[in-house]
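One protein chain is absent from this view; the other protein chains keep their places.
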Amino acid sequence: MAPSIDYHCPCLASSPAPPPPHLPSSSYSFHPLHELFFCEECDAVRCNRCVSVEVSGYYCPNCLFEVPSASVRAEKNRCARNCFMCPNCRNTLSVVPSDPPDMDDGRGSTAALNAVGEPPFFLYCNHCRWDSAEVDITFEKPTGLAAQLQKHEDSAPDSLEFERLKEHFEPFLRASSSSALAGPTPASHSHHAHVNPITAAASSALARDIPGVAKYAPHPRGRRDKGPRDEMSEYRSRVEVGGTSAMGEADVDFMRRIEEESEVAAVEQRWANSWATSLRTSDLKPLRIPLHSKKSKRCPTCRHILIKPEQKAQSVRFKIKLVAANYLPSMTVALPRPLDIVRRGARPPADDPSGTPGLHAGSTYPFQIALTNPLYDPIQVRLSVQRQIPPAVSAAAAAAATEGGATEKSRRPPFAVSLPSSAFPIAAFAEAWEYEDDEDMFGVDGDEFGLESRDGRETQGKAKSKTVGVLEKRANVTIVGGEVVIGKDARGEVKFNMLVSYTYRSDDALPEDEVRGTPSRTSKAPEMKTFSFSTAVNLGPVVPREENRMDTD
Amino acid sequence: MSVPATPRKPSHAASVAATPATSRAANAHVVQASPHYQTTRRHSLYGTEDRVVIDPGSRVWKVGFSGEGRPRDVFSVGSLWGLRRAAEATERDEEDRVLEARLQAYLRDVFHDSLLTDPKSRKVIIVEHPLLPLYVKEMLAKILFGNLQAPSISFASSHLLALLSVGRITGLVLDCGNLESTVLPIFASRPLYPQLRTTPLAGARFTAHLCALLLLFGTYLPPPTSLSAAANIPVATRSMRVPQEVLTEAVLEEIKTRCSFVGEPLDPSSDMRVMSPSGGDDSMEIDLPPSDTAPSESDFSRVSADLESNVESQPASSGFSIVSRSQIAPERPTRGEGHLQALASMYTRHSTATDLHIKVVPPVAQQAGTGKGTLIIPGWIRERAAEVLFEGGDVDESSVAETVLDSLLKVPVDLRKTLASSILVIGGTAMLPGFIPRLHAELLRAIASSPSSAARPPMRPDRPRPPAYDRYAVLRPLVPHFAILNNPSPPAQPTGARGSANAGKAPAFTPAAMAWVGGSLAGSLKTGGAEVPREKWDEAEAQQDPDDSANFNIDLTHHATPNVIPDWTRSPLPIGAPPANPPPPIPEASPRAAVGA
């Protein structure tokens, strides 16, 4: 894996210090910068695990129809037009006429057909060739398919049975709540604190009459008069499980004889059925496509909106979009390749992971961090390595030191990292960089590297090996160098926490983002502010000693 | 209870310092909540009437809205928690952090992706397994209230809800899930928790057993190294023992859910006969009756034809079953396998189920070959792997049927008949075809067979101990009344016994979905279990906060917060409940310890 830097969101943490990156749980706290948000009100990073999400619109991912919220309920979050999924492979199904026009293009008769073809129509999967005629589902017309199937669904045995169950319990509950719950509001309808510690079928009335099961009258059936059980009449199922063919001996028989596993539907294809259904793959029905939603996101603390998409379903623009990338310097980390023979033309080693050398135990490696300033003001940045055991926890660790401390210690990273200790500046982001000409900035970039590569990387390595510090500044990017010394017995990954603090001039609470277009801002007394955040830097796995391979120098 | 003390608390205390996140005290949202509530209400399409019903299993979650007959979404969550936690504090904390993060991700998905609804406007019903570990329950509450801001949570017993889904409030409910099978008698909607019985013989054990059987008796054909090799090398020489790597969790899950079923109980006479020579392990090959190889052979030739597209495979196929077995045979002189060996020979004799060939991803070492490998599952494994659930004997691991009977024994005498005639079987493992009819047979057999083994205890002439211990003797009169409500093939019992009146009379909801359906029903009837509103939770949180910063009390929170959440293992039993062990003071152990047999 290429070296990476992830940013910390403190929402899961119980302490301000970020979790040590060697713990598996820490991966839930660190995120790539572009997935994070920034709340200006709280001056804090937010992530997708903590923001509160609201639906701002529904659409079908297949027909892209924007479903009005009012009809979403009735349609059970599914597309109510023509969109269906293949029960076999979950591909979207197409509607085809029953006599598909011959593939032979020159056939004269098809020209005479109307555009849609002949009824009956059925659904067909372009991927696995399943078709709905196999399960006797055909349509008279090729539109409004869901409506045509709706009748089917409304009369589904599970919903009918469910209604019957409701009718069965309702009078009983009404009776018990009126008789027993004289005190508090009988219905748990009201939203307010009304905790009735009753058992789930729900009424204290049920509990009331049982003075103790132990003392119970010898013939429970004889207690017709009092036993609450008897207030309720016997429920008669609409469809009794004993009467259905599914799940009984027939299934056992079927299972005994199957020749192919594929005759039995996968559990994923069956488990959403609450009703006993056939095991057979051949009985699967087409599925309606679930709707998707556009989401707005709010800061969990102050409720300010961080993300507000445009109404249109397929628009990728946002009315409000406070992403962390516009506030925090973005960082990329790289290990300079020691012997990077520039391969000629053929294969661009773009994101080629094999291009990154292994980190060998017992060696020292320089690494580079490029920081890009997204702000309109220059910033001063200071980097520091965060100790693995945050002081806050150390007390606890001490408590657990007896046994835990030892292991904790052994988990201490077997490597040491040096970073530039002094603050360094990064120039302001200027629109000019963007607009003058894209190539200017990037072109320079490329040229420099071009030069280096022509001279061979060895010189570069020599030139930079001495530097732990600022290596390069251009535009709003500063590259700093660091160094990692890897212990002889190191294993695992070189991962460490890095605290980044940057100081910027804040002239107002005016968010930079919203004044993007107008460079002349109302500048008040400049005030320096500092913001700090934690990151987890992953330089990649250590190649253990024994396995040292030849390929690097 | 579950987290004894240290590490969590101090870190919390230290956090008072600065970061914006920690200032996310309860007050912030309490104040904000009301105005915002209205705006979301306006947006909310469902009104707030329908609740969100979540059935969070350790492997599979079912979620949906109350008032609907089926869950909106069902998804697998891998394996969230197990029966035991790490013993060491730091390790356990780490485990908990991972679990909490995963739970949070799944719960957020439920609202944002599965249900597309605003969690702030929805009351939540959690279908709670009675032995859901308390720490998991607390985490669920913490995430729902804290991260998702749910207005209220109700916890409702899964067993009771399942009863509701069949229109009853009294019954003996067996939940055969993944980690455990749990039996809970419920009378007039009141779970009789002290009579709860449990056994670890459930889905996970079944999977483990299946895996062991396949490793021993399955056959694996690696992918041919080249297409021409496929045609030339007879399959017999390619077949080998099943490499462990092939049996991934996904493959096992697939075999379990698509290939396995439960056969009828074996004839006890043959049972006896084979069990006795269980020591002898070399009799196996000879023992193989030809009647068994016949189906597998024909099956094989068909597939081999697919594989090889060459007719010459025919002779090889006849040799196949022999070769593969003899290849395997020398490798297994181990002791414990002898028993399995005997079982195998017994089962093969009695199973007519077809062998299945499924495609599996070959182990890394063999991936040079072409395509996928083939795993051959003997028919008897498909049929008999589930025997493990019905073989009791161990004190701590009684069979599923024994667990039911044990619970029934604990029930007051006058309820036994009622409960025995309304047994309800729920849970994912009960979805195995044939499971429920088999359970019925096993129940009767367990009752009947006890006396035969009664001869074992050594009799003392001086003390005429009446009949030797016959566990289920008292239940024997109830035999005609035994009925499984959702038995899909109720035994034909022409008598007017209560049993026949009830068996198979439940609506045809699937065992796996019943608890969820019951939750949906409870939600639409505006009932549901003990409800905890968010205000209450926030209060508890707020209370704990000042304490926190003031003194360095370590385990304070741990008691402050969860007290809000109802928990049957802690709360004193309702008045009138039968005298039970005093409510467990919640020791370090999980609630199970307090209840378990």
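In this document, chain identifiers A and B correspond to the written order of the chains, with residue numbering beginning at 1 in each.
Note that contacts are C-beta pairs under 8 Å (C-beta built on N, C-alpha and C of every residue); 3 or more make two chains touch, one makes a residue touch a chain.
FYI, contacts and distances are computed from a predicted model.
A.B. asks: One chain isn't displayed here; going by UniProt, is it "Dynactin, subunit p25", "Ribosomal RNA-processing protein 44", "Cullin-5" or "NADH-ubiquinone oxidoreductase chain 4L"?
C.D. replies: Answer from the record: the omitted chain is "Dynactin, subunit p25".
A.B. asks: Shown chains touched by the missing chain?
C.D. replies: So, spelled out: the chain left out of view touches A.
A.B. asks: Touching the left-out chain: which of A:Lys76, A:Lys166, A:Lys321 or A:Arg382?
C.D. replies: A:Lys321
A.B. asks: In the full complex, which bits of subunit A touch the chain not displayed? Write them out.
C.D. replies: The missing chain touches subunit A at positions 34-35, 59, 61-64, 89-92, 94, 101, 103, 105-113, 115, 125-128, 292, 295, 307, 309, 313-316, 318, 321, 323, 325, 332, 334, 337, 340, 342-350, 355, 368, 370, 438-439, 442-443, 445-446, 449-450, 453, 479.
Everything that follows uses one rule, which is that only the chains that are shown with their structure count from here on.
A.B. asks: Can you check how far apart subunit A and subunit B are, centre to centre, with Cα atoms defining each centre and the answer in Å?
C.D. replies: Comparing mean C-alpha positions, subunit B is 27 Å from subunit A.
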